[in-house]
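Structure first, commentary second.
All protein chains but one are shown in place.
For clarity, chains are labelled A, B and C in written order, and residue numbers in each chain start from 1.
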Amino acid sequence: MEINYEMDTDLALEAGECLTKKGETVDGISLKEEEAEGGKVRITKVEIQNEDGAKRMGKPMGRYITLESLLLRGEEGKEACASVLADYIEQLLPGKWKRILAVGLGNRELTVDSLGPKVVDNLFMTYHHTGDGLCGLAPGVMAQTGMETADIVKGIVGEIRPDAVIVVDALAARSIHRLGTTIQLTDTGIAPGSGVGNHRSSLTRESLGIPVVAIGVPMIVKAATIAYDTLSAVLQILQMEHSSKETGEKIAAFSPEEQYELIQELLTPEAGTLCVTPKDIDELVYCIGETISEGINMAVYP
Amino acid sequence: MEINYEMDTDLALEAGECLTKKGETVDGISLKEEEAEGGKVRITKVEIQNEDGAKRMGKPMGRYITLESLLLRGEEGKEACASVLADYIEQLLPGKWKRILAVGLGNRELTVDSLGPKVVDNLFMTYHHTGDGLCGLAPGVMAQTGMETADIVKGIVGEIRPDAVIVVDALAARSIHRLGTTIQLTDTGIAPGSGVGNHRSSLTRESLGIPVVAIGVPMIVKAATIAYDTLSAVLQILQMEHSSKETGEKIAAFSPEEQYELIQELLTPEAGTLCVTPKDIDELVYCIGETISEGINMAVYP
Amino acid sequence: MEINYEMDTDLALEAGECLTKKGETVDGISLKEEEAEGGKVRITKVEIQNEDGAKRMGKPMGRYITLESLLLRGEEGKEACASVLADYIEQLLPGKWKRILAVGLGNRELTVDSLGPKVVDNLFMTYHHTGDGLCGLAPGVMAQTGMETADIVKGIVGEIRPDAVIVVDALAARSIHRLGTTIQLTDTGIAPGSGVGNHRSSLTRESLGIPVVAIGVPMIVKAATIAYDTLSAVLQILQMEHSSKETGEKIAAFSPEEQYELIQELLTPEAGTLCVTPKDIDELVYCIGETISEGINMAVYP
Partner (left out) sequence: MEINYEMDTDLALEAGECLTKKGETVDGISLKEEEAEGGKVRITKVEIQNEDGAKRMGKPMGRYITLESLLLRGEEGKEACASVLADYIEQLLPGKWKRILAVGLGNRELTVDSLGPKVVDNLFMTYHHTGDGLCGLAPGVMAQTGMETADIVKGIVGEIRPDAVIVVDALAARSIHRLGTTIQLTDTGIAPGSGVGNHRSSLTRESLGIPVVAIGVPMIVKAATIAYDTLSAVLQILQMEHSSKETGEKIAAFSPEEQYELIQELLTPEAGTLCVTPKDIDELVYCIGETISEGINMAVYP
């Protein structure tokens, strides 16, 4: 099956940018921008309002909130970011929810995929004491547990009866600028086949029967994406130069299919297991993990 | 509440020895010894057959199998021990069980309590591929998850519908000679309040509705036990020496209550959080964990 | 060789208490007490002033400063303790020292022995940038490196030419009350055969040619010590009771040699590798390690 490289991202923001770039205005997709912390945190709200929008975006209907800030990479801005994060968690989970189950997706043994477990490790659990507040776990990925993560969560939800679920996961982005600088929140939960580890079965309001908020941070860019972007840039430049000389026909003949094949040729067969990631990914996961934990703690225990 | 120091052990073998030492023969307790691997592994089978036996032993009715071997501490005897372990797992789970849920109890962040998670990490999971064989997880302890571990397991059992559960945990022994040299298997599951972390709620055939085999290895001796044993030894020697001189009355006057108070005085208030453990506990957990994983793998996939 | 259980401690404070308990006043040993942080930190300064004192204490001549505080176990008092620690580091390293080599002794793979490496991990190194301030490393123990740690340090001192060395190590105490509540500083450096891992060769002003300050925290009590203390307490009580009835002669006949043999009997042969340690030792090392790092950073960069 062919991959749509342009839309191969876990971020609704990037899928939206991709459509916008092409000058498309899509009925059923709304996009708003805000700022927080004196401009240091940029917030983009994407809402996919109907099935047509969902199809074009390659993402389910619902709200997607993206926080972007260079503060995320350092120690200093931690508290500010956590506070902004808490505000938007509350926007996605309004009303009276008292008992929250937090689920850290991913594999704690693979650094790029360990954000979810790290976050759950730092949450302040009170359900066992008070019957309310946070409880949670990091069950591990399917290759570790031999079970669909969705089945594990469904079982626990049935026994504990929380009011809502918060899932945390590492994401794949298209742009290297977003590695470790972006947090996405969505009320659509988790869709199958996304995430760093592709380990996710469906964790949604439909499958669990209660609201699900998913929090994710891009930790990798797929190596194929870098190749695709280079290709696009080269073609664009060539086309411009050729156009001016009116010899551009041949270039235009690079169909999407040819582009796809070219990239496959360059990367096969390791493409699927390779990723672009910051060298200091270990520190990044630690630092951002603490911020997200703090944000969830602040949202649940205001 | 007063602790019965003599019986303060997770090992049925030690509780049994304690009764035997006193010359008691208890109706309702049977004890058999075997050997394996040319005498290198000593096997003791304790069966508690009625309520009276259960009361005296401070343990629920059922079968307890103890494997003792110095081989457990090293790399060489690993395969032999795993093979013996597999045999006895099969004795406790006879018949046709095809789908097994393995649960690693304990806290992977505290070395003395990390055996369960380590074992589950090394199991060969196949349920997600074949619908049969092993699946499992290490949910973490209540302080980490905010949930009773029993609730988590119940939920998953309800969703996955395994034929049996194997739980693995680190235990507390009375004798320092048993640290890292002994494996206990039992079909009684896990009783509340035992284990290194005291983190266990009931995981039994009654609570889960399917057979439960518990596998445990002593990783700590409580510091209070060392004090108690020293006290006992001193009193015994004094008594012998005095008896020979017929001036032993005063010694006999050390009642169990007085002994208890003496120990409390020596250790309070840290007693509860202190444990005696080998300095190389990190390596020991790693090494024995691999042996148990291998034993479970061999039992499930013969 | 017989061990002197009473004096089998890395803390000069405990060796001093042992002499004092016996009512000995030893010429050549001075002892002063102070307080800091409004009484929350107790400071004891022991100075061993001559060879006679050194012999009685089983420690080399020099200054020993002990900080005791329950604050050390938690997050809250961290900064206060670090600040007090910094003050006393400066007392032991007066004058103009600009370039400090920090050495974290111990094995980072064994939790009870990992304090030194943890501390060095959190130091703020500047020597490579400025030619001054801190540099340092955690070379690992002899079993890991195949080299005497003293040889490694000597080589680096010869190349880097620091003004002084700070070594950090985990210690063995006699009293369980001191586990994770006490920091010892001394200008005598490190003597062979002490410490948790017994891995230390001599790191002193004599061997390195520059001032050496050693910072240590008790992380274990030897299991033998618990047995010895119980024995002592029992004998004391018996003796009091018997004395009152004037039948105490037999008890007094427990010579030190007999006591030694009794303990050996109780613990042999695992005694040497067993230790009493808090169950949450992993967290304790992390927490105290950060305090000491902070204290050293504050002392070097005021």
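Quick note on the criterion: contacts are C-beta pairs under 8 Å (C-beta built on N, C-alpha and C of every residue); 3 or more make two chains touch, one makes a residue touch a chain.
In this text, all values refer to a predicted model and were calculated from it rather than measured experimentally.
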For the chain not depicted, the shown chains it touches: A, C
Touch criterion as defined above, residue of A:A54, A:I210 or A:V276 at the omitted chain: A:V276
Residue of A:E68, A:D113 or A:E294 in touch with the missing chain, whole complex considered: A:D113
Missing-chain contacts mapped onto subunit C: 121, 125-128, 133-140, 142-148, 151-152, 154-160
On subunit A, residues whose C-beta touches the chain left out of the figure: 109-113, 176-177, 179, 196-197, 220, 223, 226-227, 229-231, 233-235, 237-238, 241-242, 245, 247, 250-251, 262-263, 265-267, 270, 273-283
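One rule holds for everything that comes next: only the chains that are shown with their structure count from here on.
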Contact graph of the chains (line, ring, star, complete, other): line
Chain pair with the greatest number of C-beta contact pairs: B-C
Between subunit B and subunit C, centroid-to-centroid distance (C-alpha), Å: 35
Subunit A-subunit B separation of Cα centroids, rounded to whole Å: 43
Inter-centroid spacing, subunit C versus subunit A (mean Cα positions, whole Å): 49
Subunit A residues counted as touching two or more neighbouring chains: none
